[in-house]
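Heads up, the thing below is written out as structure tokens.
For this depiction, one protein chain was excluded, whereas all remaining protein chains were kept in their positions.
Chains: A and B, in written order; residue numbering restarts at 1 for each.
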Amino acid sequence: MNDKYDIIVIGGGHNGLTAATKLAKNGKKVAVIEKRQALGGIAAGEEFHPGYKSTGLIHDTSTIRMSVVKSLNLKDFGLNIEEKRPNTTILGSSGECIELSDNIEETCQEISKYSNKDAEAYKDYRSFIASIRPFVDGLMNEMPPDLIKLGTKDLWTLLKKAIGLKRLGNKTMLEFLKVAPMSVADFINERFETEFLKAGLVAPAIYHSYTGPWSSYSTLNLLLWECASANSIIGGPQALVTALEKAAIAVNVDILTNCGAKQVLLDDNNEVMGVLLADDKVVQAPIVASSCTPLVTFYDLLKPNQIEYSLEHSIKHYRSRGTAVKVNLALNKALSLNGLSNIEYARTGNSIDEMEKSFDFVKYRKFSVTPILDIHVPSVSSPELAPENHCVVSVIAHFASHELEGGWSEDPKKVFGQNVIQTLEQYSPGISNSVVGMEVLSPQDLEERYGLANGQVYHGEHAVDQILTRPIPSCMRYSTPISGLYLCGSGSHPGGGITCMPGALGSEAILKNR
Amino acid sequence: MPIKSPFFPRTSQLCTSMYWKEWAGYHAVSSYGTLHDVEYFAFRYSAGLLDITPLFKYKITGTDSASFLSRVMVRDISQLKIGRVTYCCWCNEDGKVVDDGTVMRRGENEFFVTSADPCFSWFSRFTRGYDVEVNDISDQIAGLAVQGPTSRDILKKFCDVDLDSLKFFSTTSAKVKDFEIYISRTGYTGDLGYELWIENENALTLWDLIMDYGKSYDLRPAGLAALDVTRVEAGLILKDVDYYNALHTLIEDRMSSPYEISLGWTVNLERDPFNGQAALKAEKQAGSNWAIVGLDIDWVEIEELYNRHGLPPEVGSTAWRDSIPIYVDSSMNKQIGYATSGTWSPILKKNIALATIEKKYDQIDSKLQIEVTVEHKRHTVTATVSKPQFYNPERKTSNPVKS
Partner (left out) sequence: MSKRYDSIIIGGGHNGLICAAYLAKAGRKVLVLEKRHVLGGAAVSEELYPGFTFSVASYVVSLFRPHIIRELNLAKHGYEIIPMDCSFLPLPNGDSLARWADPQRSRREIARFSQKDAETYPEFSRVMTHMGKLAKAVIDHPAPDITSMNPRELANIFRLGRTFKGLGPELLHLNTKLVTMSALDFLDLWFESDVLKAPMAVSGIIGTFQGVRSPGTAYVLLHHYMGQLDGSFRSWGFSKGGTGGVSLACASSARSYGAEIRTEAAVQQVLIKNGEARGVVLENGDEILANSIVSNLDPNRTYLKMVGESELDDEVVKEIKRYKLRGSSGKVNLALDRVPEFSCRPGDGDHIRGDVAIAPSIDYLEKAFDQAKYGEFSTRPYINAVIPSLTDPSVAPPGKHILSCFVQYAPYHIKEGAENWPKYREAFGDAVVDTMAEYIPGLKDMILYRQVLTPWDIEQTMGLTEGNIFQGELSLEQLLFQRPLAGYAKYKTSINKLWMCGSGTHPGGGIMGAGGELCAKTMLNARAI
């Protein structure tokens, strides 16, 4: 470790590593400092029970941007990626199953087991997604125009986006503008009739958000996710981290683990001069890029009088309310869901109203009795994660309040864990008997382990205003009001999930400004 | 529906004119008699007693009180010594003034702050990361101003402290009967005077004591009308008259920096970050657009205007608070500012005003034109630019015993 760098990246998650590698590839001397022992942040795999490993806190790798994979040559560093979205099974509580795959024909056939109308509707739905994808991709892959300052250049970018929208054709554009603000319940109800299918389709819109399917604007989230979800990484998020680490080392990035940042140091002109580490060592650098949440970056890494009140106020009101609990299960046999084994990804929900009722709990600072499950069984494709013939199940369960009445002590965690297993029983009778190990991570645990404010996995909710000017207007282009301090985490455009895009665009902003 | 100050049982008996105003949600006496002149002369020749309870009062405690206040105020409060008072203003992050008031240091970790607008919410916004507690004690603490040449002698009659050596802008606690009062040698009249702070329940006892002992020193209860004349003479600006709270204005033109309202001297720029620092540094470098100045309005020209109509010159008996245009010359083509308050000064025998004018015209002794209306017609007369402070008697700051 040196004591002087061009750029220090705080946080060794997938975004931090992406940013560091991109910067180093451009000739910068870069260090990544990671508080935890393992790299990867929420993408890091953990041994949660002796002999059983998870592949990361969140398991959806389908939104990884190929542009990043290509520009960092991640395949050369061992990344095994398929350019198609993974098959996902939608489960009904009476044994129903529909497997959604990249192959629309096959999927429609699956759906027509339950409803021909829905099969037709699904085809239309996919073609609508395909028609808006170029526009949405354009939004996600580029630095956003400064919607607030609206300089000439920003207006020009905005105009280009508007033209991009118009280029979809009036009909698609109007449909997009019409449905985006709608509740996802309305949007899906207009098209489909089979209850459990509808529930499965709306689910991604409400994951990690503080909204139920009946909340306005939830359709926008669904559309963004549908457009982005196009790939799958074999081995899950941890595999991505492993490749990213190799790529970083190859361009001489200094990676320092067990190395927390205590403070970003500013000089008399309020400009960045380095980082004070947890062990009180000082590392100098004129630029610091933080992949931590906006709250940690501005509240914990700076002194209170180093940020103006308006910034503090916007950060304080940047909405970041965790609504999910992570449950890792170790099973002593393979998991079968609704009679099917070898399912890798599955979703439950049963009906839109049930999902809404599940959301209602968080409004009153409680958790759902029958949570909605987003299931990943990584051991299907990576058997090494568990002992032979055993299996690892990664469940993200909604909804649970981050400000649970009475607090997230061991008891409520146990109860919620049981709620998850009881819910799984509906799809996998007898599963309770095969559970040999279980880890329940409440929003509070997530905050403590990963520094996620209120356990919000996306570093801030994907609400419209927080998508358009992410995280806040004065920081929406990765630079901040503090000269030399940049953001490069999920709290920045285009947001949370495993995309690596905030890291990539953040590093671009740094290279452009200096 | 204004509320009553703890002194209301007395002030309401004495206010025979029934001239009241609303001050910060309180009933406040405008003048006790139909004419306020006697109350003015009490301030200047003997002593006036004014109920200042409607001011907002805050107690700031905690080990970081000083650094917290230094962050909020344009002044470096950490330099303030125990027992001393400072007058200053506080800004938003754009360097625009939110309010002004006094800060008194009662102890290493205890301050007493007064303000014109409610500021609890404002102060509380900056407490994150500081060991500090902001307490609004506005409703628990009553205030009385005893102002004028005989004020010290009156207080000496019943206070157990050495007021002869209490310096201007210093404070002390005193025991009166069986209770304590907090005295600061401050005021809004620009004269020798004190402000007394006291728990509500003892307020009336204190009032009665002062009135009793004051009799021999020609003390009178005085209202806001008289105060207004004295504060213009002293060149003390007033929120909502000479400037506006930046948080409550709709347009930027109505916001002011400390430099623009003659409070530049209260700003300590080179130190740890404080609210408005960056903006104020920039303004200091680039120069301000506006300045508050004093205007000495030419009496002879006014007299002349009235003469033309066969009238003796008329000046209002009270201070005024209208916005009066200031021009660069008598053609009235180019307005360069506006006077915000003014008065006939009985003690200086001058017609004076406080005005906000473009900075480039603020040279002392330069001549400008102010609008006057005589017999419904608009004219201008010459006004000479001066410092805002017109009246500053030696007794205001001096002590009979050198300490």
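Definition applied: a residue touches a chain if its C-beta (ideal position, glycine included) is under 8 Å from a C-beta of that chain, and two chains touch if they have at least 3 such contacts.
Just so we're clear, the structure is a prediction, and the values are computed from it rather than from any experiment.
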Residue in contact with the excluded chain [from A:174, A:278 or A:415]: A:174
Footprint left on chain B by the chain that the document does not show: 1-3, 22, 24-25, 118-122, 124, 136, 247-250
Touch residues of chain A, complete complex, unshown partner: 147-150, 170, 173-174, 177-182, 186, 190, 211, 214-218, 310, 313, 317, 319, 353, 356-357, 360, 363-364, 463-465, 468-469, 472-473
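Just so we're on the same page, only the chains that are shown with their structure count from here on.
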Chain A and chain B, separation of their C-alpha mean positions in angstrom: 57
Contact footprint of chain B on chain A as seen in their complex: 270, 299, 303-306, 308-310, 312-313
Complex interface listing, chain B residues touching chain A: 71, 92-93, 125-126, 128-130, 272-275, 278
